[in-house]
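All protein chains but one are shown at their positions in the complex.
First chain written, first letter: the chains are A and B, and each begins at residue 1.
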Amino acid sequence: MPSQPAPDLSPQVSDEVRKTTCYMCACRCGIDVHMKAGRVAYIEGNRDHPVNKGVLCAKGSAGIMQHLSPARLRAPLKRVGPRGSGEFKEISWEEALQLATDWLKPLRDTAPEKLAFFTGRDQSQSFTGWWAQAFGTPNWAAHGGFCSVNMAAAGIYTMGGSFWEFGQPDWDRTKLFLLFGVAEDHDSNPIKMGLGKLKARGARVIGVNPIRSGYNAIADDWVGITPGTDGLFILSLVHELLRAGKIDLNYLIRYTNAPYLVNAHDGAEKGLFLRDDAGKPLVRDRRTGRAVAWDSPDIAPDLANGIEIGGVTHLPVFRHLADRYLSPDYAPEAVAKRCGIAPARIRAIAAEIARVAFEEEITINQPWTDFRGVKHATMTGRPVAMHAMRGVSAHSNGFQTARALHMLQILIGSVETPGGFRFKPPYPKPPEAHPRPHAGHSPGQPLDGPQLGYPLGPEHLLIDDQGQPKRIDKAFSWDAPLSAHGLMHMVISNAHAGDPYEIDTLFLYMANMAWNSSMNTSAVMDMLTDQNEDGSYKIPRIIYSDAYSSEMVAFADLILPDTTYLERHDCISLLDRPICEAEALADSIRWPVVAPDRPGHEGVRPFQSVLLDLGARLGLPGMVREDGTPKFKDYADYITNHERRPGVGPLAGFRGADGTGKGRGSPNPDQIARYIENGGFWIDHIPQEAQFFKPWNAAYQDWAVSRGLYDSPQPYVFNLYVEPLRKFQLAAEGHGHRQPPDHLRARLAETMDPLPVWYPTFTDAITDRADYPIHALTQRPMAHYHSWGSQNAWLRQIHGHTPLYVSGSLWAQHGFAEGDWAILTSPHGRITLPVVRMDALNAHTVWTWNAIAKRRGAWALNDQAPEAMKSSLLNHLIHELLPPKGDGLRWANSDPITGQAAWYDLRVKLEKAPAGQSISYPAHKAQSSPLPAPARDLAHQVKE
Amino acid sequence: MTTLPPPSTRKLGLVIDLDTCVGCHACVISCKGWNTENYGAPLSDMDAYGAQPEGTFLNRVHSFEVTRDAAPPMVVHFPKSCLHCDDAPCVTVCPTGASYKRVEDGIVLVNETDCIGCGLCAWACPYGAREMDGAEKVMKKCTLCVDRIYNENLPERDREPACVRTCPAGARHFGDLGDPQSAVSQLVFERGGFDLMPEQGTRPVNKYLPPRGRDTLQMPDLASLCETPATSQTADTQASGFLGWLDRALEKL
Partner (left out) sequence: MHPAPSLILFTVLSGMGFGLLVWLGLGLRAPTGLAAFILFGLGYGLAGAGLIAAAFHLGHPERALKAFSQWRSSWLSREAVLSAATLAVMAPHAAASVFMDMPLPLLGWLGAALALATIFATAMIYAQIRAVPRWHHWSTPPVFVLAALAGGAVLAAQQTLALWLMLALGLAMIVHWVLGDQRFALARSDTGTATGLGRLGRVRLLEPPHSGRNYLLREMVHVVGRKHARKLRVIALVLGVVLPVIVLLLPAGYVIVLIALLAHIAGMLAQRWLFFAEAEHVVGLYYGKR
């Protein structure tokens, strides 16, 4: 045997492994951080973690490069140049906090609503919301409004939960999976793991997406739908299923409001449920023909026939539903052209759903008892699961489309049954169990309740007596009645316009609002720098917390630099967006696996601790003791000791003096240490008998109460018919004392339908195909997180620019060749990008990657970086308002119900750029960087 | 040792499932992370934050589009690293003996301290599996994580390549392709695993599993699934229509 080298096959991997939570995105996987000589050497997935079970995505593995990024801020910064220039001087923390206090204290004492506090990517919304409430401003929200509130709100109103943090497909049992409009999603690794499981079992995956990449590339069947038409397609599937009688009547009767009787008589009661004196909705008992309370024992609720009382007809919800969707308007032939899907394919998909749901039903031998006390010997499931995200959500018809999707799942009885869609605790939680929104502010006082919530009728809108919005973003006004997450994308333009009122300080946290998260980016930069005649800024003060030198940094007056995710405590809380799985309750923490270290500079501090410090300086209730001294040392102290309700705090695990409390229990001083010992997370499995049918399962309800998810059992039925929507419609029809402005009546009446409807997106409705024939979309790259991937030396090599992917037919039509550039024009902007041909794409669609494009000078990148030279944002083409219609009004480019930003409604014109185009347009003036240029080459290895 | 050893019975390698790979690049970066910190010199990145970044990667994921006559186009994500060929031309061309194929398991490695950075082995590899490191000027390639799979400092369950351990979709499998009974060999057999560019005569150990049939959903007869089809287009009250069906169905519950 010839001799050969003998490499070291057993090198020491690390001195120590520290287990914490990834924050290269909001999926929150568990990571093992391998340390060598006190430095981060290598990051891999935590095998025991409930979210990722050891796997890690590209971003997660590249965390070390984010942690070492040359774009990390190093000290608090005070603006010295004009806004937008990026000229700052470093100041001390004491000076920074004093400045912030000096700005905010007078506001709190006189007009707390003049502080607008909005947060983007953070995971501590329950904390920042609590702070804002204590400050007393109604103007607080997180990023949900521009993200996926359509999906969230439609889910909550329909069934008490939705996708991502609310629920997940039953990956282990599903036999048919339909994926609508998803490129990546928040549940990044779990979706990939789930798809992997389906593939290993040979289960069928159907991808509904104009673009066949990523998940859709591995879908067995691809439906290259025309953007904005999913609702119509889904309702056509519903039409087919109804026609074939392939619906789960038992399920509908037991678990939904399908039998509820609805008033059919014109007038102020029309469309409302028939209720008894106790307010309980009534159903018709088939045996007696009488209207009885929906939850009466031993009845046979009717879905077909109504009753007449005092000359007024009341028909069951299901009857209205069948009437509507059996209409030929929803026949495959009728929708095929609009959706770009052949009728035969629609039928085939409907048939496959029916076949799998009803012929491959699965049964688990697990007895359970429902909330009516009825015992069931088994759990029967319909193994068809669905999942959707922003392809459905980010349209102006997204709320109703998401509703349609939930209705489809409910009609076949696949929600919360084995093989279908399952909620993750703390969901299910119906709208009634959520708070209502609040905006009652007064000087020096906390707000009268939480800012965000779920209105159940016009009475819950946040408007004054003149009908004017009480919030700066006009959330919960007639413009967007159910804007459950606020409208972050409207804050800057409204603040700039002083409409509905002027604010003083805009306080942003972890949101790149001067760039990729705003619509109409160039104009937003102008708004942020716009001045009054006296030279003062239209938006007087901007405070911002970022960890890196982003585009937004350049527009702030004061920067409070945050740490990286490996340098601080964070709490992924049940009060917020926890890491629960369908079968378990779970939450987790981050902790400083390394100390923040910015040698030669003032250094950075965890933003949450800074916020507590600021709160104490402002004397905010809950943040100071009686004697006025700070109540919490830092965020870790808050995590451990804060109680939202007695016994319920940010972390649910290891509560109580002895650390055995689950969900409930007094604060435990060792709690964080116990989390660290346990791998950074805590998990508590739901008992077997409580695993499915959660909204109606007595065992689940009791377990949820015991864990502090709610204080008493909250069983409810699904809302095929959403009565609160009807209440808004009634107002639009002129009923009730709170009346919408006239210009909104028709729109509210059309869109706030209590049964799912489809209408063309607002852009489609007003755009002439001849002018802007093409749909333009963005997708998230799996290897980047919004704007922050580009500072990462490893990730930016994967996606360093944003080519425009052009469908084969458009490619031919425009005579494109490799190396060409395109000009994309929308009614209010134009950009140029290099083109790439892609055939597996809806013929009328182009797309590019989201948020890769960078402003020159940002992120410590070289000015000539491809992120600036060969990249652009579609945001330049998307306005927060629709083009003028000639009615003197500018309508929001948002969903009319939730205010969700309609990113994907965009329509454009495509042209070939003249030969010689070599850089992308628009090219903004460079911002100057508060950081030195990084070393050119990189070869990082932690040698011991 | 540049001549190839006699074929080993143990042939460690990867099986990559093109039916399942979503193209997430997780394997690319976990490979970069592990190999930057371990075997040999770190994988460098030249002009890391500049106009033309160029780094060393041992595993890269390409995307191909397949257009078909009678069905919609497909996209296939295609990860590629060293295939640890049985007849590895990269080894025999190496003038220094730095490149070699391990006798005991067939893993092809570069002994960096012997490498003169001539680049010939990269020329010889048809697959583009070798990259010269820009900073260290030695040849880099997939080591099949030889410093993981036998690493006694790692728990047993972690003794697999970094890319396999991390792949969220489970599209990468590691094992002994010389053993026909191994799980990977079975997978190759069942799913029709194939070689890349067999005409190059390299006899790769790594195998690829083809994408399963796409867009095959046939239109079944929905009516045949229904006992009493609710045929009517409208919810009329006729016994033959939807309501009639509904009434009958409700009676049966």
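The definition used in the following text is that a residue touches a chain if its C-beta (ideal position, glycine included) is under 8 Å from a C-beta of that chain, and two chains touch if they have at least 3 such contacts.
Not measured: the values here are computed from a predicted model.
Hidden chain, full complex: it touches shown chains A, B. Within the full complex, the residue among A:798, A:833, A:858 or A:874 touching the omitted chain is A:798.
Where subunit A meets the missing chain, the touching residues are 796-801, 836, 838, 866.
The chain not displayed touches subunit B at residues 2-3, 18, 28, 52-57, 60-69, 73-76, 78, 80, 89, 92-98, 114-120, 122-128, 131-132, 134, 136-138, 194-201, 208, 210-211.
Just so it is clear, only the chains that are shown with their structure count from here on.
Each chain gets one centre point, the mean of its Cα atoms, and the points for subunit A and subunit B are 32 Å apart.
Looking at the complex, you find that subunit A touches subunit B at residues 1-5, 7-13, 34, 36, 41-45, 47, 52, 54-62, 64, 70, 188-189, 192-193, 195-197, 199-200, 202, 204, 206, 212-222, 224, 240, 242-246, 249-250, 253, 286, 300, 302-305, 319, 322-323, 326-328, 331, 344-345, 347-352, 354-355, 358-359, 782-783, 791, 793-798, 800, 808, 838-840, 860-862, 864-866, 869, 933-942. Interface residues of subunit B, counted against subunit A in their complex, comprise 1, 3, 5, 17, 19-26, 28-30, 32-34, 36-39, 41-51, 53-55, 57, 63, 65, 67, 72-77, 100, 102-103, 109, 111, 114, 134-136, 146-147, 150-154, 157-158, 162, 165-171, 211-223, 225-226, 228-235, 242-243, 245-247, 249-250, 253.
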